[in-house]
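Every protein chain but one is kept in place in this view of the complex.
Order as written gives the chain letters A and B; numbering starts at 1 within each chain.
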Amino acid sequence: MQHLCKIGAIIAKDLAAELRTREMLGAMFVFALLVIFIFNFAFELRAENQRALAPGVLWVAITFSGMLGLSRSFIREKDRGSLEGLLLAPVDRGVIFLGKMLGNALFIVIIDCIILPVFVVLFDIPAAALPQLAMIAILGTLGLSGVGTLFSAMAVHTRAREVLLPVLLFPLIVPVILSAVKLSAAVLDRLPFAEVQSWFSLLVVFDIVFGALSFLFFDYVIEE
Amino acid sequence: MQNPAYLMTGLLIVTGLLMVAALVLALGVAPDPVNLATPTERFAQRIFYFHVPNWWVGFLAYLVAAVAGALYLVSRQERWDAVGVSSIEIGLTFNTIGLISGSLWAKPTWNTWWTWEPRLTTAAIGWLMYVGYLMLRSAIENPQRRARFAAVFSILAFLDVPVIFLAVRWWRTIHPVVIGAEGGQGIGGFALGPTIQLVFFVCLGAFTLLYVTLLWMRLRTEFLSHRVERMRQRLLFR
Partner (left out) sequence: MIEIRGLVKAFGSHVVLKGLTLHIGAGEFMTLVGPNGAGKTTLIRILATLSRPTAGQVLLGGCDLTADPMTARRMIGLVSHRTLLDDDLSGEQNLLFYAQLYDVAHPKTRVEALLRQMGLWGRHHDPVRTYSRGMQQRLAIARALLHNPPVLLLDEPDTGLDRHAAETLGMLLRQADLGQRTVLMTTHNLEYAAAWGERVAILVNGQIVSQIHRAEITLATLRAQYDQYAAPV
C-alpha cells in the first residue's frame, strides 16, 4: 500500500512537471503525426494499398515517438540531479522503476489516444475498430516501456546518451512490434480473434517476462 | 595450470590439425547427398559442414556470455566480464561469417542472396543486438558500470533471441531442417547419410575447439591489458 502511494507520487510528479511545460508530449505528438505524413509521401499511399500498410505506419509512429519520450525520461532527471534526489530517498529501487516505467507508459498511451483517432480518419478506418486498436496500443506500449525504461536509465549513464537508446532497444522489442502490427492488421481485416490469438499471447507474455526482468535488473543499472 | 604457454601451444596445434582434417573430410571424403539434382546445388551443399558448426559456435558464444553476465552480477569479479566481452566478440565474428556464408549458399539454392526467413531474420536482429552491446561498452568509461550494464544487456539479449525467433517463425519458413527431420525439409534440404553425419560431427567438434582456443587467447589479451592498466595506474598515482 505504502509502495503503491510512492509509485503514484513518482508518476504524479512526472506528470505535473510535464503538464507545466508540455514540451515532451507536444514533441511526441507532432513527431508521430510527421511519421504518418512522411509514410504517406514516401509510399504514395493510395486507396488500394492503404489498408495493407496502415498497421505498419501506426506502429512505426508509436514506437518512434515512444522512443522520443523514453530517451527524455532519465535525461531530464539526470541533468537536474533529481535522479540522485530519488535515489537518496528511502524508497525501494523497484518502486522507482515502476514509477518511472508507468509514467513513461502513461505518456506514450496519451500520445496513442491522440494519434489513434487521427489515424482512423486519415486511413478511413471504421470507428468501431478504435477500442480494439486502443487495447493493442496499450499492450504494445507496456512492452515498449518496460525494457525501454531500463535501457533509458542505462543510456543516460553513457557518453552517447540518447543516441544509444534506439540502437539498444529496437532489436529487443522486435517481438512487440511484430505482434502489435499483426494484431492491428487482424482488427482492420476483421479476422476472428482465434486466428491471431497466438500473437496476442506472445505480446502479453513478452510484456510480463521482459517487464519483470527489467524490474529485477534496474537495481544493477542505477547503483554505482 | 602449470604451464599455460605449453598448454596453449598444444591446444593451438590440435585445433589447427582438426580444422585441416575437417576441411579435407568435408571437401574430399564426404559423399554428395543423393537427392540434390544440379551440380551447383551439390557443390553449394558442402557449405553445410562449415555453416552449421559456425552457427553452433555463435550460439554457444552468446550463451557463454549470458552465463558469464549472470556470474558477474552475482560475484562482481572482473574476470566474468572479461569472459563476457571476449565471448561476444567471437560470437559476433562467427555471426557475421554465418550471415555471409548463408548468403553464398542461398544464391544458388534459393536463387536469392537474402530472404526474410525466421533464421535469417533472427540472425540479423541478433547481429544488430550484439553490435549494440559493443557500442554500449565503448560508451562507458567506468569499468564496473561497463561490466554491469554489459552483463544485464547480454542476459536480456540472449533471452530475447528465442522470442524473436518464435515471432518471426510464424511467417512461412523455407529454411531446410536437416537435423532431426526425415529426408530434409525446405528448399535445398537433403538426407543425412552415415558418412555425412560423421564428417559433420568432426566439423562440429573442430569448430567448438576453435571457439575454446579463440576464447582462451582473447581472454589472455584481456587479462594482460588489465595488468598493463594496473601497472600504469600504480606508476601514475603512486
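Going forward, a contact is a pair of C-beta atoms (placed from the backbone, for glycine too) under 8 Å apart; a residue touches a chain by one contact, two chains touch by 3 or more.
Just so it is clear, the model here is predicted, and its values are computed rather than measured.
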Seminar exercise, completed: Displayed chains that the missing one touches are A, B
Exercise. Which is it among A:L88, A:A127 or A:A194 that touches the chain not included here?
Worked result: A:L88
Exercise. Among B:P4, B:P31, B:P143 or B:P162, which residue is in contact with the omitted chain in the full complex?
Worked result: B:P143
Exercise. Mind pulling the chain A residues that touch the left-out chain?
Worked result: 2, 5-6, 9, 12-13, 16-18, 20-21, 76-77, 80-82, 84-92, 223-224
Exercise. When the complex is taken as a whole, what residues of chain B touch the one chain not shown?
Worked result: 142-144, 226, 229-230, 232-233, 237
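As a convention for this text, only the chains that are shown with their structure count from here on.
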Seminar exercise, completed: Within their complex, chain A touches chain B through residues 147, 150, 154, 157-160, 164, 167-168, 170-172, 174-175, 178-179, 198-199, 202, 206, 209-210, 213-214, 217, 220-221, 223-224
Exercise. Within the complex, which stretch of chain B touches chain A?
Worked result: 73, 125-126, 128-129, 132, 135-136, 139-141, 145, 148-149, 151-153, 155-157, 159-160, 163-164, 166-168, 170
